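Missing here is one protein chain; the remaining ones are kept as they sit in the complex.
As written, the chains take the letters A, B, C and D, and residue 1 is the first residue of each chain.
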Amino acid sequence: MDVIWLIPILPGIGAAVNGLLGIRFFSKAQSAAVACGSMGLAAALSIYAFVQLLGSESRVHDVVVATWIPAIALETVDGIGAFAVDWAFRLDPLSGMMILVVSGIGLLIHIYSTSYMHGESDAGYARFFCYLNLFCFFMLTLVLGANLLVMFVGWEGVGLCSYLLIGFWYQKQSASDAGKKAFLVNRIGDWGFVLGIFLIFFTFGTLDFREVAAGAAAMPIETAEFGVISLICLFLFVGATGKSAQIPLYVWLPDAMEGPTPVSALIHAATMVTAGVYMVCRNAVLFTHAPMVMTIVAVIGGVTALMAASIGLTQTDIKRVLAYSTVSQLGYMFLATGVGAFAAGAFHLMTHAFFKALLFLGSGSVIHAMNDEQDMRHMGGLKTFMPVTFVTMLVGTLAIAGIPPLAGFFSKDEILFQTFLHNRVLWILAVATAGMTAFYMFRLMAMTFYGEYRGPAWEHGEGHDAGEDHSDHDGHGAWHGPHESPTAMTGPLMALAVGAIVAGFVGIPAALGGGNAIEHFLEPSFTVEATEEAGPVAEAAGEAEEVHEVSHAAELGLMALSILVALGGIALAHRLYIRRPELAEAWRARWAGAHRLLLNKYYVDELYQSTVVRGTMSGGRGLWRFDGRVVDGAVNGTGWLTLASSWCSQLFDRYVVDGAVNLVGWSASESSFSLRRIQTGLIQNYALVMLLGVFVFVSIYLLVR
Amino acid sequence: MVDTIVIPLLKIAILLNAVLVAVSYLVLLERKVIAFVQSRLGPMRVGPHGVLQPIADAVKLMTKEDITPARADRWVFTAAPIMVMVPALIVFAVIPFGPEVELFGRSVPLYITDINIGLLYIVSVASLGVYGIILGGWASNSKYPLLSSLRASAQLISYEVAVTMTLVSLVLMAGTLSMVGIVESQRDAGLWFVFAQPVAFAIFFIGGLAETNRAPFDMPEAEQELTGGFHTEYSGMRFALFFLAEYANMIVISSVATTLFLGGWLRPFPGVEGLAFLDLIPAWIWFVLKTFVFLYVFLWIRATLPRYRYDQLMRLGWKVLIPIAIGNVIVTGVAKVLL
Amino acid sequence: MAEAFVFYGLAALILGFAVLVISTRNTVHSVLYLVVNFLLVAMLYVMLGAEFLAAIQVLVYAGGIVVLYLFVVMLVNLKRPPETHQDPRRQTRLGLALAGAVLAELVAIIVYSSTGESVPAAAPAEAGMVEGNVEQIGMLLYTNYLIPFEVASVLLLVAMIGAIVLAKREL
Amino acid sequence: MPGDEVSAMKADLPSPMFDTTEMVLNMGPQHPSTHGVLRIVLKLDGERVVDADVVVGYLHRGIEKLSENRDWTQIILLTDRMDYVAAASTNLGYCETVEKLMSVEVPRRARYIRTILNELQRVASHCLWLGTHAMDIGAMTVFLYAFRERELILDLFEEYCGARLTYNSMRVGGLPLDIPPGWDRKVNEFCDIMDSKLTEYETLLTHNRIWLERTKDVGVIDGPEAIALGLCGPTLRGSGVGRDVRKDEPYAAYDEFDFDVPIGTRGDTYDRYLVRIEEFRQSLRIIRQAMDGLPEGPIVGKVPRLIKPPAGETYHAVESPKGEIGFFIASDGRSTNPYRFRVRAPSFCNLQGLPRLVRGHLVADVVALIGSIDIVLGEVDR
Partner (left out) sequence: MLEITTTHYLVLSAALFMIGVIGVMVRRNIIIIFMSIELMLNAVNVNLVAFSQQWQHVVGQVFAVFVIAVAAAEAAVGLGIILAFYRNKETVNIDEMNVMRW
């Protein structure tokens, strides 16, 4: 377990090799081998580490690789503190789960990409894998970091990789714009995160999570006033909203779909966007000490979930639907953390990683099959063409809709249950979201796989000639119609489908006879010390446990309700898009206004455009005008004054100053004629002068003393 | 009074005589050894098997006319042989031939003095020997001697660097500059330093060959090229001094090598108890034996190898030996820190 | 007593050879006197209990630097005597006079200022001082004076490169 | 050589570290490694040879002129004193030239014995060369070893003709003496000894690092240039030119024996060394073959008591250990003296190459190169 620092380093090495050598020298197979090999090793190490973690008594393992910032004296609230940061990695249940998710799914997506990206040039291929590996390096650093600064390195690194990968097809204007947008929006969140880090150091004098948690545990819960912990949490949450695409900073995520689909799956569904959730979970103790911020988190999470789900109802781009779905599910996770169910949030994070990665990869497979067509209106009926993709995606869809016994059911239900206990209004929002989720996901399935084929025609005759090269899927040759993807793509799909089915079994709630193993497993990560019965958190947990015990019946009822809601959504989608498609048209016409609102994503982009962007622009313009009128006027006035005074001074200058200067020059040139004799070129004459000086000094010394 | 003045003076007198006799017999030894290598007999006429040959040589050299070239710098020409001989002899002051022994009821150390910078002293004094060579060549006012004296001095200075570097690694091992201290540290380690520092030993040996202008580095005196080297114009006793100084230097190098690498007066494998019977042989005899092994190898090499060319010699010194010696110092230092 | 004799003897020899260094016509002889002078100074160092420095003096000065001088003297193979041309403007006499005056003044200052304290130079040295001479210097060099030491090594490197560049015939 | 060429060559040379003015160093005529009274005036730049000027003539005795006043048999004595380390080869060359002038048939036995003597002579000469060459480079043991073996050959010659250096061992038309009884056995014994000793020399030198450094790439000269400079013998063959009179224009009994002509590849000192070492072996091979197949019969052909060749002139060359030694003899047909007598001395021709070889090398290489071209001053100056 001491080698956990190797887990991030391995993909880092892969990135370095691919980046430094691969772009120039490697063939596709070589760069893919390097990338997948390093990821595979990292995944193997992760599993090894996780197994060891399971087997060991202690639930926390720290590995300090090196000193990063040696102790620097810095002001804190308790006087001068030592600002020292180590390259420290920490393996505990939370990060253990995360490295499994990141390296496992990362590996699958690497494998998937070897086929998906095959159309790139050799250099582009190597560049892609370099970025992908680099991303894994940073992501693993992020989850394994034992203090905020190491985490921040990973945090910024994944932001960078996200930028690079969204803009991977940088020749495309929309892609590079989307990259920039993601980058800039994330900066706003990072600003909050950095402020949070500053404030944490200032308050606790350390950046180590556990020390911070211990420090926070010693402080009272800020129920009444909005104190420093609340401020810290608010700042951190701002960071989380940026990274995890929550209101108001979610706008970048749908645009990020410009990147290659494996990237969307890995970064913008499974791993990076969950970093915000992860960070909040990491600082669970802090957040439990700031109930007001918890409320804010919960509300924002709930609202985001609902809003994104509603937008998802009408989108037609297959990837955008999934993107809004992601935003919505992230909202769920925040909702969970906001109501104090960190374990439920983390659980949902994990299950979501599986089924959302699955869905994205499936959509990638579809897009691949449809020759880069992303609009669902031009698909349909693909069920027959690509059975594997269909089945796996169906699994994913059922999982996300919350149909038991698939993964999504357990995690989502846990969240719903916890929310129900905590706040009924939010619960209603969440249930509505669940229904919408089921609906739009089946809408997606319906539009893609069922019904008539609506896509462009292809040349039937020659495309399937026996002599023709069947592996030619990569756009180099003519498109021969929708087809099943190669094994390298379907393999990960199937693996993920299995994951989406079984991942939930670790968290079967007590009400269904399970032990809710994951919650107990993750528990140590959310408390101060496993041994220490630290007051509030443990109490809260105990309380929750109590409620839990009390309301088994209620829980079962709620479960039934949510299943019903989901089934209702599915049924509606089935009715609208499979059985009676014309009904969808009618509904659209009936609620045209609402439809347009949703189609245009509540006009949020436009709102930002007209407020933030326009505001900035006009502010800048106003400043420019101020500059032109007032400042320049002042400057010009000063200039005029200067002119006037300089005319006076030049008279003085010309006659008095120049006269003096000329006098100096004249005297120098006159005297040099006589003085240059001193420069004899005889070194000994110079030495003589030095000696004379010594003589004078010694004489003075002798006489004076 | 006896301890501070008489005994040291006695020791100095004995040592000087011993060294000079050893030097003259070393000449005979060389002639004999090389003759045997070349399937000849060597000197046979003076005394049985030529054992009195050194005396005959000495008489010959002393009675020979002592020529000073007309345009030579008389003063320097006379001083040069002395300047070669003196450093070669005074180095022996710090060489320990044996530990303290009981002699006539007194505890007498078998060395003239043991100073705490003994090794540095040897290096410093040895570096003065070059003057005699340069000045001898210069004062002769002749081209061949001048050329070869420049060669010799360049050779000496170059190889001194490598040799000194090996000494540094040795000092790192021993932790002292005192010659006696170095021997004692070998005793304490139970190991001759030649086994701990084989590279240093090889470099020291090669450098020693070069510093004494011995084959295969004897080009300052290569008679085929330079008609005899820097002492071409010398004759008689002054030539003899040059000649003796060269052999004295061989003994110096051998005894320094013995002290530093072969455990000085220690018996072989000083750490192995089972060989304790070897201690029956007096310590100073061990020392002399080891020194003679060295001298024999010197002669043997001379009989075997051709001569390096000047530029090849310089290349060997600067581009091979010095880098290796520096690397050896680094390795030794690192090992010393790590172990 | 004995020490005084040794000191006066050495001092006389040192000064005498120094005068010879600067007064001899023949440059090679001058270099030789310089060597002797340095060796005598090394003996002075031994008297002062600085054996390490004495060894360094012999090794570096006598064995190294002066050999370099000797090489240069031999390479500068003069076709005409070096001191023929004399510039009339060099104030040699004035220099001599000034040097003498400064010497007198210095001696006056030293003697005058030292009468009060009279710290015997040959005070019985502390055991550590004499015994661990090399060790102490090494400790100081590699701890307190590490940076000057490294700078000195860089200086020597620069000097070495500079000398090679200067001595090469064409750059 | 013209001045501009010298300066052009100087520009090519790497500049030595210290500048000294160009120094003229006089090597010889009393210098131990010039193999006699050769004088070489070296122009040095530091230790590097810029140019060399070979001065010959210190041993000039006027042998060619003297010969015009001796009768044909007396001249054999003079030829002994040209290449005094290989007198038999010179004898042979002269006698065969006169026989060619007179069209005398030499009996087969005489031709065989001549070949044996000639090859023994080659081995002896090469022994001397090897010893001195190694000595010049500082390997003095080889010198004594080589002389030890040369001594055996001198003993053989002494037994055959009574002389150890100047043999006077041939006559026009044949030989003065038949081989003494038991001599053939001794020669065979010698061949066996020599074989093992050759291995000894090679052990000491051929793979010795210092020897390689001293000889490899020193004095490189390629075949065409060597021919242009008139080099001959092993010196030429070291440059890869397979010219050997024994093979190309067989004389004596060489056409009846089986032997190889070793040649070098790079033309440096090391190659010349290897060529000569191999020639040792080939000579022994020839001697063994000749001893085995020694025919019976007379040792002198039909020659008049008073030798008086018919008027005419002729040139004939043989392969001496040093190279191709040629005799040009003109007879007026009336007197008992040659009208004109002229020798193409291989040492002299090879010496022409020396300035070319040493240019750019160090002084120490000069002696190595003198050794490597194997000259004898008695032949150079005549």
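Note that a residue touches a chain if its C-beta (ideal position, glycine included) is under 8 Å from a C-beta of that chain, and two chains touch if they have at least 3 such contacts.
This one's a predicted model, so the numbers in the text were calculated from it and none came from an experiment.
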Residue of A:Met98, A:Ile111 or A:Leu688 touching the missing chain in the full complex | A:Leu688
Please give every residue of subunit A in contact with the chain that is not shown.
-> 676, 679-684, 687-688, 691
Absent chain, residues of subunit C that touch it | 1, 3-4, 7, 11, 14-15, 18-19, 21-22, 27, 30-31, 34, 37-38, 41, 44-45, 48-50, 52-53, 56-57, 60-61, 64-65, 68-69, 72-73, 75-76, 78-79, 82-87, 90, 92, 95-96, 99-100, 102-103, 106-107, 110-111, 114, 118-123, 125-126, 129, 133, 136-137, 140-141, 144-145, 148-149, 152-153, 155-156, 158-160, 162-167, 169
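Quick note on the criterion: only the chains that are shown with their structure count from here on.
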Check: graph minus subunit C resolves to A | B, D
Go through B-C and A-C and name the pair with more C-beta contacts between its chains.
-> B-C
Which one of the chains is closest to the middle, using the mean of its C-alpha atoms?
-> B
Centre-to-centre on C-alpha atoms, which chain is most distant from subunit D?
-> A
Per the C-alpha centroid definition, the whole-Å distance linking subunit B and subunit C comes out as 29
Dist(centroid_CA(subunit A), centroid_CA(subunit C)) in Å evaluates to 71
Subunit A, residues touching no fewer than two other chains = none
Any chance you could list the residues of subunit B touching two or more other chains?
-> none
Which bits of subunit D are touching subunit B when the two form their complex?
-> 23, 25, 31-33, 47, 134-141, 144-145, 148, 204-205, 208, 210-211, 213-214, 362-367
Taking the complex as given, what residues does subunit A use to touch subunit C?
-> 680, 682, 684-685, 687-688, 691-692, 694-695, 698-699, 701-702, 705
Report the residues of subunit B in contact with subunit D in the complex, numbered from low to high.
-> 34, 37-40, 143, 147, 215-216, 218-219, 222-227, 303-312
